[in-house]
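Sharing a structure here in structure tokens format.
A single protein chain has been omitted; all remaining protein chains appear in their positions.
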Amino acid sequence: MAVMEARCSSSVMLREFACEQNFLSQPDGSASFVHGDTSVYAGVYGPAEVKVSKEIYDRATLEVLIQPKVGLPGVRERSQEQCVRETCEASLLLSLHPRSSLTLILQVLHDDGSLLSCLLNAACMSLMDAGLPMSCLFCGVTCAIDADGQIITDPTAAQEKESRALMTFAIDSKKHNVLMTSTKGSFSVNELQQCIAVSQKASEKLFQFYRDSVRRRYSKTL
Amino acid sequence: MPTDTKRVRGPEASQSPSLFVSKPAAAPPSLGTRADGRRWGQVDVRPLFVRCGLVSQAKGSAYLEAGSTKLLCGVYGPKETERKDETDMKCGRLTTDMRFAPFSCPERGSWIQGSQDKDLSQMLHESLQPAVCLQKYPRSQIEVNVMVLENSGSVLAHAITCASLALADAGIEMYDLVLGCSIRQDGDSYVVDPSYTEQNSCSSVDSDNQGNLTVAFLPSLNQISGLQSDGEMTEETLTAGVRTCIEGCYKLYPVIQQALAKAVRRAAPPPSES
């Protein structure tokens, strides 16, 4: 067990990540998030007036739009939108803004692997920047299992391509539980448990980064 | 061509394997008997299977099978009209939507509704509207959705029958049921309730009197609510064809009545004897 523990902790290697909040003037909240060469911009509008057809009487309506780097959003983007939206819905306190709309727009600038986790991180930072009430924060971590059964966290596009299985988890900041999972490729239950454990460990790093970057920002402005 | 971004996309172009069949198709059967054993020039409709109430979410629904033609119809409403500007204070609105499943025809259809589907929806609407007491449903709309699961000819005629049965199953007030029947006129002879191949083939060289005819008929009022014909037919042939269709409709009538009675009995079982 100790060996595995050691292997797990040693394999939690994340590429360098960076984030900038509030860099767009028009949206109510914005953030850019960079994982290595993967880069995403996020903008949040709201709470604002909602279309009658989309109105929900006891909570806000959240819309997530993902724009790919080139071309029009397709079926894959729609599936990613669903994942991001339902993760945000779980952490946002939407019932505080009934009958209003929230729009989150995610623009992919470059995809070099771990896109979905980058989208999730950008989404969380922009929601924070917009000052929307949330019950907890969340972060996205992608794990790949390569041909030898090694777990690679935050894989690049090349690593993703060679991998046997790819999993993305959204993890909440309160209990480090899994909010969302999206997987590709086949894997055993044991491998899944290991990946969850690794991701939970990686999430600590990300949450620490969230904390540092917000602290840095407010120490400048205040 | 704009690309469809809302579906999983395949290759740019693909062809049906039937285009590359090396052997010619079997010669059409001789005049007299049809491929499925029915006879030319006789009011020989395919045996019908109908069942009400298969779609649990709909107010009323009907499934119809005639030979291999398979249709499902669901009726929703009466409910508030979607387009507020078109709300009619005195009269309800009937909307019809008829679609073909992509696998329903010998050649794969596209998901995007073509002009054929829209034409058929329109004709279905025109045939059903006179039978529905729309003045009883002011400011509301009734939706009729027909899905063709397998197209083996005479789809419009069967869609009309199926839709009127679903409307009746939904408890929408109607003056009468609407039954549909179609024929294919081929020279001097005709086939009733044509199959897909019969509908699209023409055996006689003689170009007079070639055409398809579909009639929507209200049996107890003895009125025609819809008539659609294409091709070229003389006046006498056309009137004779309409008569044949009406005769065909009467053959369907008992089957539809029975299915409806069965659905009503299930919805409101007769009080027990004891």
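A and B are the chain letters, set down in written order, and residue numbers restart from 1 in every chain.
We adopt the following convention: a residue touches a chain if its C-beta (ideal position, glycine included) is under 8 Å from a C-beta of that chain, and two chains touch if they have at least 3 such contacts.
Following the convention adopted for this analysis, contacts and distances are computed from a predicted model.
This figure omits one chain of the complex; the name its UniProt record holds, of "Large ribosomal subunit protein bL21m", "Ubiquitin-related modifier 1", "MIP18 family-like domain-containing protein" or "Exosome complex component RRP43", is "Exosome complex component RRP43".
Between the chain not shown and the residues A:69, A:184 or A:215, the one that touches is A:184.
For the options B:9, B:39, B:136 or B:266, the residue in contact with the chain missing from this view is B:9. Those residues of chain B that touch the chain absent from the view are 4, 6-11, 13-18, 20-23, 54-58, 68, 70, 72-74, 76, 79, 97, 99, 101-106, 108, 111-112, 143, 145-147, 149-152.
Not every partner is drawn; the one left out touches chain A at residues 75-76, 78-79, 81-90, 165, 167, 170, 172, 175, 177-189, 192-193, 196.
In this text, only the chains that are shown with their structure count from here on.
As a whole-number value, the distance joining the C-alpha centres of chain A and chain B reads 50 Å. Only residues 72-75, 78 of chain A touch chain B when the two sit together in their complex.
Against chain A, in their complex, chain B makes its touches with residues 3, 5-9.
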